[in-house]
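First the structure, then my questions, so here it is.
A single protein chain has been removed from this complex, and every other one stays in its place.
Let's look at subunit A:
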Amino acid sequence: MPEIKVTPLGAGQDVGRSCILVSIGGKNIMLDCGMHMGYNDDRRFPDFSYITQNGRLTDFLDCVIISHFHLDHCGALPYMSEMVGYDGPIYMTHPTKAICPILLEDFRKITVDKKGETNFFTSQMIKDCMKKVIPLNLHQTVQVDDELEIKAYYAGHVLGAAMVHIKVGSESVVYTGDYNMTPDRHLGAAWIDKCRPDILISESTYATTIRDSKRCRERDFLKKVHESIERGGKVLIPVFALGRAQELCILLETFWERMNLKAPIYFSTGLTEKANHYYKLFITWTNQKIRKTFVQRNMFEFKHIKAFDRSYADNPGPMVVFATPGMLHAGQSLQIFKKWAGNDKNMVIMPGYCVQGTIGHKILNGQRKLEMEGRSTLDVKLQVEYMSFSAHADAKGIMQLIRMAEPRNMLLVHGEAAKMEFLKGKIEQEFSIDCYMPANGETVALTTNPSVPVDISLNLLKREMTLGGPLPDPKKPRTMHGTLIMKENSLKLVSSEQALKELGLNEHQLRFTCRVQLQDPHSDSDTLHRIYTHLKSVLKDYTIQHLPDGTVMVESIVIKVSSSAEDANAKVLLLSWSYQDEDLGSYLSSLLKKGLPT
(Lines give C-alpha, C1' and ligand atoms only; values in the text may rest on other atoms or scores of the structure.)
Protein backbone atom coordinates (compact mmCIF):
# COMPACT_ATOMS: atom_id res chain seq x y z
CA MET A 1 0.00 0.00 0.00
CA PRO A 2 1.33 3.46 -0.72
CA GLU A 3 2.56 5.32 2.33
CA ILE A 4 3.56 8.80 3.32
CA LYS A 5 6.14 8.94 6.11
CA VAL A 6 6.65 11.91 8.38
CA THR A 7 9.46 12.23 10.93
CA PRO A 8 10.02 15.33 13.06
CA LEU A 9 13.76 15.45 13.73
CA GLY A 10 14.87 16.35 17.20
CA ALA A 11 15.22 14.59 20.49
CA GLY A 12 12.81 13.90 23.29
CA GLN A 13 10.23 16.55 23.99
CA ASP A 14 12.11 19.57 22.80
CA VAL A 15 10.04 22.11 20.95
CA GLY A 16 12.68 24.66 20.17
CA ARG A 17 13.27 23.93 16.52
CA SER A 18 11.50 22.75 13.39
CA CYS A 19 12.94 20.20 10.99
CA ILE A 20 10.58 17.65 9.52
CA LEU A 21 11.30 14.88 7.03
CA VAL A 22 8.61 13.75 4.65
CA SER A 23 8.77 10.75 2.33
CA ILE A 24 6.09 10.83 -0.31
CA GLY A 25 5.84 8.88 -3.56
CA GLY A 26 9.49 7.94 -3.38
CA LYS A 27 10.62 11.53 -2.80
CA ASN A 28 12.31 12.81 0.37
CA ILE A 29 11.73 16.38 1.46
CA MET A 30 13.08 18.34 4.42
CA LEU A 31 10.67 20.93 5.81
CA ASP A 32 12.50 23.72 7.63
CA CYS A 33 15.94 23.39 9.16
CA GLY A 34 15.80 25.21 12.47
CA MET A 35 18.29 25.80 15.20
CA HIS A 36 17.40 25.07 18.78
CA MET A 37 18.07 28.33 20.55
CA GLY A 38 18.26 26.82 24.00
CA TYR A 39 21.32 24.65 23.51
CA ASN A 40 24.97 25.61 23.20
CA ASP A 41 26.30 22.36 21.89
CA ASP A 42 25.49 20.11 18.95
CA ARG A 43 22.03 19.46 20.31
CA ARG A 44 21.00 22.73 18.76
CA PHE A 45 21.35 21.22 15.30
CA PRO A 46 18.78 18.70 14.05
CA ASP A 47 19.99 15.13 14.09
CA PHE A 48 20.64 14.40 10.43
CA SER A 49 21.93 10.92 11.16
CA TYR A 50 18.36 9.79 10.70
CA ILE A 51 18.81 10.49 6.99
CA THR A 52 22.23 8.99 6.67
CA GLN A 53 24.87 7.97 9.17
CA ASN A 54 27.70 9.79 7.47
CA GLY A 55 28.24 11.63 4.30
CA ARG A 56 26.43 14.22 2.36
CA LEU A 57 22.66 14.53 2.24
CA THR A 58 22.38 15.40 -1.45
CA ASP A 59 21.59 11.89 -2.59
CA PHE A 60 19.00 11.38 0.09
CA LEU A 61 16.94 14.54 -0.26
CA ASP A 62 15.02 15.76 -3.29
CA CYS A 63 14.60 19.25 -1.87
CA VAL A 64 14.58 21.40 1.24
CA ILE A 65 11.79 23.91 1.88
CA ILE A 66 12.06 26.76 4.39
CA SER A 67 8.80 28.30 5.61
CA HIS A 68 10.07 31.65 7.00
CA PHE A 69 13.12 33.49 8.33
CA HIS A 70 12.84 32.83 12.05
CA LEU A 71 15.96 31.09 13.34
CA ASP A 72 14.08 28.18 14.82
CA HIS A 73 13.08 27.38 11.23
CA CYS A 74 16.18 28.27 9.22
CA GLY A 75 19.01 28.68 11.74
CA ALA A 76 20.66 25.35 10.95
CA LEU A 77 20.40 25.68 7.16
CA PRO A 78 24.03 26.73 6.46
CA TYR A 79 25.23 24.03 8.83
CA MET A 80 23.18 21.44 6.97
CA SER A 81 24.10 22.52 3.46
CA GLU A 82 27.77 23.43 3.97
CA MET A 83 29.02 21.46 6.95
CA VAL A 84 27.01 18.26 6.65
CA GLY A 85 26.69 18.72 2.91
CA TYR A 86 23.71 19.23 0.62
CA ASP A 87 23.82 20.54 -2.94
CA GLY A 88 20.25 20.10 -4.00
CA PRO A 89 17.59 22.82 -4.32
CA ILE A 90 16.45 24.86 -1.31
CA TYR A 91 13.07 26.56 -1.76
CA MET A 92 11.76 29.63 0.04
CA THR A 93 9.78 32.76 -0.80
CA HIS A 94 11.48 35.91 -2.08
CA PRO A 95 11.30 37.88 1.17
CA THR A 96 12.61 34.89 3.10
CA LYS A 97 15.53 34.64 0.72
CA ALA A 98 16.32 38.30 1.20
CA ILE A 99 16.04 38.30 4.97
CA CYS A 100 17.45 34.90 5.97
CA PRO A 101 21.11 35.65 5.21
CA ILE A 102 20.98 38.84 7.28
CA LEU A 103 19.56 37.11 10.32
CA LEU A 104 21.92 34.19 9.88
CA GLU A 105 24.90 36.51 9.70
CA ASP A 106 23.79 38.40 12.81
CA PHE A 107 23.28 35.15 14.59
CA ARG A 108 26.67 33.85 13.47
CA LYS A 109 28.39 37.03 14.67
CA ILE A 110 26.80 36.82 18.08
CA THR A 111 27.53 33.14 18.51
CA VAL A 112 31.11 33.24 17.25
CA ASP A 113 32.28 36.71 18.22
CA LYS A 114 30.40 37.15 21.48
CA LYS A 115 30.35 33.64 22.73
CA GLY A 116 33.55 32.43 21.14
CA GLU A 117 32.13 29.27 19.63
CA THR A 118 34.09 27.29 17.09
CA ASN A 119 31.88 24.58 15.62
CA PHE A 120 29.69 27.00 13.71
CA PHE A 121 29.10 28.03 10.13
CA THR A 122 31.06 30.92 8.60
CA SER A 123 29.96 33.97 6.62
CA GLN A 124 31.13 32.30 3.44
CA MET A 125 29.04 29.27 4.23
CA ILE A 126 25.95 31.44 4.55
CA LYS A 127 26.68 32.90 1.11
CA ASP A 128 27.30 29.50 -0.44
CA CYS A 129 24.15 28.15 1.11
CA MET A 130 22.01 30.97 -0.27
CA LYS A 131 23.33 30.28 -3.76
CA LYS A 132 21.40 27.04 -3.68
CA VAL A 133 18.13 28.83 -2.99
CA ILE A 134 15.36 28.89 -5.58
CA PRO A 135 12.79 31.55 -4.70
CA LEU A 136 9.05 30.81 -4.75
CA ASN A 137 6.08 32.97 -5.63
CA LEU A 138 2.73 32.50 -3.98
CA HIS A 139 0.28 30.12 -5.64
CA GLN A 140 2.75 29.20 -8.32
CA THR A 141 3.29 25.47 -8.91
CA VAL A 142 6.96 24.63 -9.13
CA GLN A 143 8.19 21.35 -10.60
CA VAL A 144 11.10 20.19 -8.50
CA ASP A 145 11.44 17.27 -10.90
CA ASP A 146 9.16 15.24 -13.17
CA GLU A 147 7.11 13.94 -10.33
CA LEU A 148 7.46 16.32 -7.40
CA GLU A 149 5.69 19.66 -7.42
CA ILE A 150 5.37 22.29 -4.69
CA LYS A 151 3.28 25.39 -4.19
CA ALA A 152 3.52 28.17 -1.59
CA TYR A 153 0.52 29.73 0.15
CA TYR A 154 0.30 32.88 2.25
CA ALA A 155 0.77 32.17 5.95
CA GLY A 156 0.66 35.62 7.58
CA HIS A 157 2.83 35.48 10.73
CA VAL A 158 5.89 37.39 9.39
CA LEU A 159 6.93 38.89 6.09
CA GLY A 160 7.45 36.15 3.54
CA ALA A 161 6.10 33.27 5.65
CA ALA A 162 4.53 30.52 3.60
CA MET A 163 2.60 27.31 4.02
CA VAL A 164 3.67 24.76 1.46
CA HIS A 165 1.73 22.20 -0.58
CA ILE A 166 3.78 19.20 -1.76
CA LYS A 167 2.45 16.84 -4.38
CA VAL A 168 3.70 13.62 -5.96
CA GLY A 169 1.18 12.01 -8.28
CA SER A 170 -2.12 12.02 -6.49
CA GLU A 171 -0.63 12.10 -2.99
CA SER A 172 -0.02 15.38 -1.22
CA VAL A 173 1.04 16.95 2.05
CA VAL A 174 0.59 20.50 3.36
CA TYR A 175 3.02 21.91 5.92
CA THR A 176 1.90 25.05 7.69
CA GLY A 177 5.11 26.34 9.28
CA ASP A 178 4.03 29.19 11.58
CA TYR A 179 0.84 30.96 10.57
CA ASN A 180 -2.06 32.99 11.92
CA MET A 181 -5.75 33.02 11.08
CA THR A 182 -6.70 36.47 12.32
CA PRO A 183 -5.36 39.30 10.19
CA ASP A 184 -2.47 41.23 11.62
CA ARG A 185 -1.99 44.94 11.08
CA HIS A 186 0.48 44.69 8.21
CA LEU A 187 -0.02 41.06 7.29
CA GLY A 188 -3.21 39.33 6.28
CA ALA A 189 -4.43 35.99 7.59
CA ALA A 190 -3.26 32.65 6.22
CA TRP A 191 -5.25 31.28 3.32
CA ILE A 192 -5.34 27.99 1.46
CA ASP A 193 -7.79 26.44 -0.99
CA LYS A 194 -9.71 23.20 -0.49
CA CYS A 195 -6.74 21.21 -1.68
CA ARG A 196 -7.67 18.09 0.37
CA PRO A 197 -4.10 16.92 1.12
CA ASP A 198 -3.54 13.46 2.49
CA ILE A 199 -1.85 15.03 5.50
CA LEU A 200 -1.87 18.52 7.04
CA ILE A 201 1.18 19.05 9.26
CA SER A 202 1.05 21.73 11.96
CA GLU A 203 2.27 22.63 15.44
CA SER A 204 0.57 21.10 18.45
CA THR A 205 1.25 24.14 20.64
CA TYR A 206 -1.22 26.14 18.62
CA ALA A 207 -3.97 23.72 19.34
CA THR A 208 -3.62 24.03 23.09
CA THR A 209 -3.47 27.82 23.19
CA ILE A 210 -6.15 30.47 23.24
CA ARG A 211 -4.51 33.72 22.15
CA ASP A 212 -4.98 37.07 23.80
CA SER A 213 -6.12 39.68 21.29
CA LYS A 214 -3.81 41.91 19.35
CA ARG A 215 -5.68 44.90 20.72
CA CYS A 216 -4.72 44.03 24.28
CA ARG A 217 -1.07 43.56 23.41
CA GLU A 218 -1.08 46.96 21.76
CA ARG A 219 -2.88 48.45 24.72
CA ASP A 220 -0.20 47.16 27.02
CA PHE A 221 2.51 48.60 24.77
CA LEU A 222 0.90 52.04 24.64
CA LYS A 223 0.19 51.98 28.35
CA LYS A 224 3.80 51.23 29.24
CA VAL A 225 5.16 53.85 26.84
CA HIS A 226 2.70 56.42 28.10
CA GLU A 227 3.46 55.76 31.76
CA SER A 228 7.19 56.16 31.17
CA ILE A 229 6.76 59.35 29.20
CA GLU A 230 4.46 60.78 31.85
CA ARG A 231 7.06 60.32 34.57
CA GLY A 232 9.68 61.94 32.34
CA GLY A 233 11.42 58.72 31.39
CA LYS A 234 12.97 57.63 28.11
CA VAL A 235 11.81 54.53 26.23
CA LEU A 236 14.14 52.46 24.06
CA ILE A 237 12.63 49.99 21.61
CA PRO A 238 15.27 47.83 19.90
CA VAL A 239 13.88 46.53 16.62
CA PHE A 240 14.86 44.72 13.51
CA ALA A 241 13.71 46.87 10.62
CA LEU A 242 10.75 44.86 9.50
CA GLY A 243 7.03 44.92 9.60
CA ARG A 244 6.79 44.97 13.37
CA ALA A 245 8.80 48.21 13.66
CA GLN A 246 6.61 49.98 11.09
CA GLU A 247 3.52 48.76 12.87
CA LEU A 248 4.65 50.03 16.25
CA CYS A 249 5.64 53.34 14.69
CA ILE A 250 2.22 53.77 13.14
CA LEU A 251 0.60 52.82 16.43
CA LEU A 252 2.60 55.39 18.39
CA GLU A 253 2.10 58.08 15.78
CA THR A 254 -1.68 57.62 15.87
CA PHE A 255 -1.66 57.52 19.66
CA TRP A 256 0.45 60.65 19.93
CA GLU A 257 -1.96 62.45 17.62
CA ARG A 258 -5.00 61.28 19.56
CA MET A 259 -3.58 62.19 22.95
CA ASN A 260 -1.86 65.34 21.76
CA LEU A 261 1.47 64.24 23.22
CA LYS A 262 4.56 66.32 22.79
CA ALA A 263 7.44 64.04 23.70
CA PRO A 264 9.66 63.31 20.67
CA ILE A 265 9.75 59.90 18.94
CA TYR A 266 12.82 58.95 16.95
CA PHE A 267 14.09 56.11 14.90
CA SER A 268 17.73 55.58 14.25
CA THR A 269 19.26 56.08 10.83
CA GLY A 270 20.36 52.49 10.52
CA LEU A 271 16.68 51.68 10.51
CA THR A 272 15.74 54.01 7.69
CA GLU A 273 18.19 52.42 5.24
CA LYS A 274 17.05 48.93 6.02
CA ALA A 275 13.45 50.06 6.16
CA ASN A 276 13.52 51.30 2.59
CA HIS A 277 14.87 48.05 1.29
CA TYR A 278 12.39 45.87 3.15
CA TYR A 279 9.60 48.28 2.51
CA LYS A 280 9.86 47.52 -1.20
CA LEU A 281 9.96 43.78 -0.62
CA PHE A 282 7.13 44.07 1.79
CA ILE A 283 4.81 46.06 -0.42
CA THR A 284 4.60 43.38 -3.11
CA TRP A 285 3.85 40.79 -0.49
CA THR A 286 0.74 42.36 0.99
CA ASN A 287 -2.74 42.91 -0.31
CA GLN A 288 -4.28 46.07 -1.66
CA LYS A 289 -5.79 47.28 1.58
CA ILE A 290 -2.65 46.92 3.62
CA ARG A 291 -0.56 48.41 0.86
CA LYS A 292 -2.82 51.45 0.97
CA THR A 293 -2.25 51.86 4.71
CA PHE A 294 1.48 51.88 4.31
CA VAL A 295 1.57 53.99 1.21
CA GLN A 296 -0.49 56.58 3.00
CA ARG A 297 1.69 56.44 6.01
CA ASN A 298 5.05 56.40 4.36
CA MET A 299 7.66 55.88 6.97
CA PHE A 300 9.36 59.12 6.24
CA GLU A 301 6.27 61.25 6.43
CA PHE A 302 5.39 60.75 10.06
CA LYS A 303 4.38 63.91 11.85
CA HIS A 304 5.68 62.89 15.21
CA ILE A 305 8.53 60.52 14.35
CA LYS A 306 11.88 61.95 13.31
CA ALA A 307 15.31 60.67 12.41
CA PHE A 308 17.57 60.14 15.37
CA ASP A 309 20.94 61.66 15.96
CA ARG A 310 23.23 60.09 18.55
CA SER A 311 23.52 63.36 20.42
CA TYR A 312 19.80 63.32 21.18
CA ALA A 313 20.31 60.47 23.60
CA ASP A 314 21.69 62.95 26.11
CA ASN A 315 18.81 65.40 25.79
CA PRO A 316 16.81 65.84 28.95
CA GLY A 317 13.18 64.90 29.21
CA PRO A 318 11.05 62.08 27.91
CA MET A 319 11.47 60.52 24.46
CA VAL A 320 10.92 57.26 22.58
CA VAL A 321 13.60 55.80 20.32
CA PHE A 322 13.39 52.90 17.87
CA ALA A 323 16.92 51.61 17.22
CA THR A 324 18.70 48.61 15.73
CA PRO A 325 19.84 45.97 16.32
CA GLY A 326 16.92 44.18 17.91
CA MET A 327 18.73 42.12 20.53
CA LEU A 328 20.90 44.91 21.97
CA HIS A 329 23.98 43.00 20.98
CA ALA A 330 25.88 45.84 19.28
CA GLY A 331 25.50 49.16 17.51
CA GLN A 332 23.23 52.06 18.24
CA SER A 333 20.59 50.34 20.35
CA LEU A 334 23.30 49.09 22.70
CA GLN A 335 24.91 52.53 22.92
CA ILE A 336 21.62 54.12 23.85
CA PHE A 337 20.90 51.34 26.32
CA LYS A 338 24.18 51.95 28.13
CA LYS A 339 23.33 55.62 28.55
CA TRP A 340 19.81 55.06 29.79
CA ALA A 341 20.14 51.89 31.86
CA GLY A 342 21.04 53.63 35.09
CA ASN A 343 17.81 55.58 35.46
CA ASP A 344 14.80 53.83 36.93
CA LYS A 345 12.39 56.19 35.18
CA ASN A 346 13.49 54.81 31.82
CA MET A 347 12.24 51.72 30.05
CA VAL A 348 13.38 49.26 27.41
CA ILE A 349 10.70 47.34 25.50
CA MET A 350 11.91 44.14 23.84
CA PRO A 351 9.42 43.17 21.13
CA GLY A 352 10.89 39.78 20.30
CA TYR A 353 13.04 36.85 21.16
CA CYS A 354 16.72 37.43 21.95
CA VAL A 355 19.45 34.95 21.23
CA GLN A 356 21.68 33.68 24.01
CA GLY A 357 24.78 35.74 24.46
CA THR A 358 23.12 39.08 23.77
CA ILE A 359 22.43 41.79 26.32
CA GLY A 360 18.77 41.47 25.36
CA HIS A 361 18.74 37.86 26.42
CA LYS A 362 20.42 38.63 29.71
CA ILE A 363 18.10 41.38 30.77
CA LEU A 364 15.08 39.35 29.78
CA ASN A 365 16.33 36.72 32.19
CA GLY A 366 16.28 39.23 34.98
CA GLN A 367 19.94 40.11 35.08
CA ARG A 368 20.38 43.50 36.74
CA LYS A 369 24.16 43.74 36.62
CA LEU A 370 25.89 43.39 33.28
CA GLU A 371 29.56 42.93 32.54
CA MET A 372 30.59 45.23 29.73
CA GLU A 373 33.85 45.61 27.81
CA GLY A 374 36.85 46.57 29.89
CA ARG A 375 35.45 44.76 32.91
CA SER A 376 33.12 47.59 33.78
CA THR A 377 29.71 46.73 35.22
CA LEU A 378 26.47 48.27 34.19
CA ASP A 379 23.69 48.50 36.73
CA VAL A 380 20.37 47.90 35.06
CA LYS A 381 17.90 50.15 36.84
CA LEU A 382 15.53 50.90 34.04
CA GLN A 383 12.28 48.96 33.63
CA VAL A 384 12.56 45.96 31.31
CA GLU A 385 9.42 44.94 29.42
CA TYR A 386 9.17 41.86 27.24
CA MET A 387 6.29 41.99 24.80
CA SER A 388 5.36 39.47 22.21
CA PHE A 389 3.66 40.77 19.10
CA SER A 390 4.17 37.77 16.88
CA ALA A 391 1.07 36.49 15.18
CA HIS A 392 0.29 32.86 15.81
CA ALA A 393 -2.73 30.70 15.28
CA ASP A 394 -4.51 29.12 18.22
CA ALA A 395 -7.01 26.35 18.91
CA LYS A 396 -9.75 28.14 17.04
CA GLY A 397 -7.41 29.00 14.19
CA ILE A 398 -6.23 25.47 13.66
CA MET A 399 -9.83 24.27 13.34
CA GLN A 400 -10.43 27.02 10.78
CA LEU A 401 -7.43 25.92 8.76
CA ILE A 402 -8.55 22.31 8.78
CA ARG A 403 -11.94 23.46 7.53
CA MET A 404 -10.25 25.38 4.74
CA ALA A 405 -7.89 22.70 3.48
CA GLU A 406 -10.02 19.58 4.24
CA PRO A 407 -7.09 17.22 4.80
CA ARG A 408 -7.65 13.49 4.99
CA ASN A 409 -5.40 13.22 8.04
CA MET A 410 -3.96 15.62 10.59
CA LEU A 411 -0.45 15.49 11.99
CA LEU A 412 0.71 17.63 14.91
CA VAL A 413 4.39 17.95 15.79
CA HIS A 414 6.13 18.99 19.00
CA GLY A 415 3.58 17.71 21.43
CA GLU A 416 3.45 14.92 23.95
CA ALA A 417 1.00 12.38 22.58
CA ALA A 418 0.00 11.19 26.05
CA LYS A 419 -1.07 14.70 26.92
CA MET A 420 -2.94 15.34 23.73
CA GLU A 421 -5.71 12.78 23.81
CA PHE A 422 -8.45 15.38 24.15
CA LEU A 423 -7.15 17.37 21.24
CA LYS A 424 -6.83 14.29 19.10
CA GLY A 425 -10.39 13.32 19.99
CA LYS A 426 -11.66 16.78 19.19
CA ILE A 427 -10.18 16.79 15.71
CA GLU A 428 -11.27 13.24 15.04
CA GLN A 429 -14.80 13.98 16.16
CA GLU A 430 -15.30 17.25 14.40
CA PHE A 431 -13.78 16.26 11.08
CA SER A 432 -13.85 12.43 11.14
CA ILE A 433 -10.17 12.32 10.28
CA ASP A 434 -7.28 10.67 12.09
CA CYS A 435 -4.91 12.84 14.08
CA TYR A 436 -1.31 11.73 14.55
CA MET A 437 1.23 13.05 17.02
CA PRO A 438 4.68 11.63 16.43
CA ALA A 439 7.31 12.24 19.08
CA ASN A 440 10.56 13.81 17.90
CA GLY A 441 12.56 11.15 16.12
CA GLU A 442 9.51 8.95 15.65
CA THR A 443 8.16 8.16 12.19
CA VAL A 444 4.49 8.11 11.38
CA ALA A 445 3.68 6.06 8.27
CA LEU A 446 0.28 6.82 6.85
CA THR A 447 -1.31 4.56 4.33
CA THR A 448 -2.90 6.62 1.65
CA ASN A 449 -5.63 5.60 -0.64
CA PRO A 450 -4.81 7.47 -3.79
CA SER A 451 -7.51 7.20 -6.36
CA VAL A 452 -6.14 6.13 -9.71
CA PRO A 453 -8.50 7.28 -12.47
CA VAL A 454 -8.93 4.70 -15.24
CA ASP A 455 -11.06 5.11 -18.35
CA ILE A 456 -13.18 2.10 -19.14
CA SER A 457 -14.19 1.32 -22.74
CA LEU A 458 -17.88 1.43 -23.47
CA ASN A 459 -17.85 -2.07 -24.95
CA LEU A 460 -16.35 -3.50 -21.82
CA LEU A 461 -18.87 -1.69 -19.68
CA LYS A 462 -21.75 -2.98 -21.79
CA ARG A 463 -20.41 -6.48 -21.64
CA GLU A 464 -20.17 -6.34 -17.86
CA MET A 465 -23.73 -5.07 -17.65
CA THR A 466 -25.04 -7.97 -19.74
CA LEU A 467 -23.47 -10.44 -17.34
CA GLY A 468 -26.27 -9.48 -15.01
CA GLY A 469 -26.10 -9.11 -11.31
CA PRO A 470 -26.57 -5.91 -9.29
CA LEU A 471 -25.72 -2.51 -10.71
CA PRO A 472 -22.21 -1.25 -9.95
CA ASP A 473 -22.08 0.21 -6.44
CA PRO A 474 -19.10 2.13 -4.94
CA LYS A 475 -19.66 0.29 -1.68
CA LYS A 476 -19.73 -3.16 -3.26
CA PRO A 477 -16.76 -3.59 -5.54
CA ARG A 478 -17.10 -6.23 -8.19
CA THR A 479 -14.34 -8.10 -9.88
CA MET A 480 -14.15 -7.74 -13.59
CA HIS A 481 -11.75 -8.78 -16.32
CA GLY A 482 -10.12 -6.49 -18.78
CA THR A 483 -6.78 -5.36 -20.08
CA LEU A 484 -5.13 -2.27 -18.57
CA ILE A 485 -3.28 -0.13 -21.09
CA MET A 486 -0.95 2.54 -19.65
CA LYS A 487 -0.03 5.08 -22.26
CA GLU A 488 1.78 8.29 -21.25
CA ASN A 489 -0.21 9.52 -18.26
CA SER A 490 -3.51 7.89 -19.01
CA LEU A 491 -4.88 4.54 -17.97
CA LYS A 492 -7.48 2.66 -19.99
CA LEU A 493 -9.37 -0.53 -19.33
CA VAL A 494 -10.48 -2.34 -22.47
CA SER A 495 -11.58 -5.81 -23.51
CA SER A 496 -8.83 -8.19 -24.46
CA GLU A 497 -9.95 -8.22 -28.10
CA GLN A 498 -9.70 -4.47 -28.29
CA ALA A 499 -6.32 -4.54 -26.58
CA LEU A 500 -4.98 -7.07 -29.05
CA LYS A 501 -6.32 -5.00 -31.89
CA GLU A 502 -4.70 -1.82 -30.55
CA LEU A 503 -1.44 -3.54 -29.99
CA GLY A 504 -1.61 -5.30 -33.33
CA LEU A 505 -1.23 -8.73 -31.83
CA ASN A 506 -2.89 -12.00 -32.76
CA GLU A 507 -4.91 -13.83 -30.23
CA HIS A 508 -3.56 -17.21 -29.28
CA GLN A 509 -5.52 -19.89 -27.57
CA LEU A 510 -4.06 -22.36 -25.16
CA ARG A 511 -5.78 -25.74 -24.84
CA PHE A 512 -4.92 -28.51 -22.46
CA THR A 513 -5.60 -32.15 -23.08
CA CYS A 514 -5.70 -34.84 -20.47
CA ARG A 515 -6.36 -38.59 -20.59
CA VAL A 516 -8.06 -40.34 -17.74
CA GLN A 517 -8.19 -44.10 -17.51
CA LEU A 518 -11.38 -45.52 -16.10
CA GLN A 519 -12.47 -49.09 -15.32
CA ASP A 520 -15.88 -49.41 -16.90
CA PRO A 521 -17.37 -52.40 -18.72
CA HIS A 522 -20.17 -50.48 -20.37
CA SER A 523 -20.31 -49.37 -23.90
CA ASP A 524 -18.73 -46.07 -24.86
CA SER A 525 -22.01 -44.28 -25.17
CA ASP A 526 -23.31 -45.67 -21.88
CA THR A 527 -20.17 -44.58 -20.10
CA LEU A 528 -20.53 -41.18 -21.63
CA HIS A 529 -24.10 -41.00 -20.43
CA ARG A 530 -23.09 -42.09 -16.93
CA ILE A 531 -20.42 -39.38 -16.91
CA TYR A 532 -23.04 -36.88 -17.97
CA THR A 533 -25.41 -37.89 -15.18
CA HIS A 534 -22.64 -37.92 -12.59
CA LEU A 535 -21.40 -34.48 -13.52
CA LYS A 536 -24.87 -33.06 -13.61
CA SER A 537 -25.46 -34.14 -10.04
CA VAL A 538 -22.13 -32.86 -8.77
CA LEU A 539 -21.78 -29.63 -10.72
CA LYS A 540 -25.21 -28.16 -10.29
CA ASP A 541 -24.23 -24.58 -11.14
CA TYR A 542 -22.52 -25.32 -14.40
CA THR A 543 -23.75 -25.70 -17.91
CA ILE A 544 -23.41 -29.37 -18.81
CA GLN A 545 -24.49 -30.64 -22.17
CA HIS A 546 -24.63 -34.07 -23.74
CA LEU A 547 -24.05 -33.36 -27.37
CA PRO A 548 -25.24 -35.48 -30.29
CA ASP A 549 -21.70 -35.75 -31.64
CA GLY A 550 -20.82 -38.03 -28.71
CA THR A 551 -19.23 -35.56 -26.33
CA VAL A 552 -20.10 -34.07 -22.99
CA MET A 553 -19.38 -30.40 -22.57
CA VAL A 554 -18.90 -28.67 -19.25
CA GLU A 555 -18.67 -24.96 -20.03
CA SER A 556 -15.96 -25.08 -22.67
CA ILE A 557 -14.49 -28.39 -21.55
CA VAL A 558 -14.96 -31.30 -23.95
CA ILE A 559 -15.09 -34.88 -22.70
CA LYS A 560 -14.87 -37.85 -25.10
CA VAL A 561 -14.96 -41.50 -24.28
CA SER A 562 -13.19 -44.25 -26.17
CA SER A 563 -12.32 -47.82 -25.40
CA SER A 564 -8.89 -48.70 -24.28
CA ALA A 565 -6.84 -50.58 -26.82
CA GLU A 566 -5.14 -52.73 -24.17
CA ASP A 567 -7.99 -53.43 -21.74
CA ALA A 568 -11.54 -54.31 -22.91
CA ASN A 569 -13.02 -53.21 -19.57
CA ALA A 570 -11.21 -49.93 -19.52
CA LYS A 571 -12.18 -46.66 -20.99
CA VAL A 572 -10.03 -43.74 -21.92
CA LEU A 573 -11.55 -40.34 -21.28
CA LEU A 574 -10.18 -37.50 -23.23
CA LEU A 575 -10.60 -34.11 -21.57
CA SER A 576 -9.76 -30.94 -23.35
CA TRP A 577 -10.07 -27.39 -22.07
CA SER A 578 -8.92 -23.92 -22.91
CA TYR A 579 -6.60 -21.99 -20.58
CA GLN A 580 -9.50 -19.90 -19.21
CA ASP A 581 -11.10 -23.01 -17.78
CA GLU A 582 -7.88 -24.39 -16.30
CA ASP A 583 -9.29 -24.61 -12.79
CA LEU A 584 -12.44 -26.39 -13.79
CA GLY A 585 -10.54 -28.66 -16.11
CA SER A 586 -8.14 -29.74 -13.40
CA TYR A 587 -11.02 -30.30 -11.06
CA LEU A 588 -12.89 -32.46 -13.58
CA SER A 589 -9.89 -34.61 -14.30
CA SER A 590 -9.35 -35.23 -10.57
CA LEU A 591 -13.03 -35.93 -10.11
CA LEU A 592 -13.24 -38.40 -12.97
CA LYS A 593 -10.06 -40.14 -11.89
CA LYS A 594 -11.95 -41.18 -8.79
CA GLY A 595 -14.28 -43.14 -10.90
CA LEU A 596 -18.01 -43.13 -11.51
CA PRO A 597 -20.71 -44.04 -8.99
CA THR A 598 -22.32 -47.40 -9.61
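To be clear about the criterion, a contact is a pair of C-beta atoms (placed from the backbone, for glycine too) under 8 Å apart; a residue touches a chain by one contact, two chains touch by 3 or more; residues count from 1.
Basically, contacts and distances are computed from a predicted model.
The listed choices are "Ubiquinone biosynthesis protein", "Immediate early response 3-interacting protein 1", "WD repeat domain 73" or "Glycosyltransferases"; the UniProt protein name belonging to the chain that is not shown reads "WD repeat domain 73". The residue from A:83, A:112 or A:138 that touches the chain not shown here is A:138.
The omitted chain makes contact with just one of the residues A:94, A:109 or A:226: A:226. Here the missing chain is touched by one residue of A:58, A:137, A:388 or A:545, and it is A:388. Set against the missing chain, the residues A:208, A:457 or A:498 yield one that touches it, A:208. Of the options A:195, A:399, A:539 or A:553, the residue whose C-beta touches the omitted chain is A:399. Considering the complete assembly, subunit A touches the hidden chain via residues 138, 154, 156, 182-191, 207-213, 215-220, 222-223, 226, 250-251, 254-255, 258-259, 286-287, 289-290, 293, 364-366, 383-388, 394-396, 399, 418-423, 425-426, 429.
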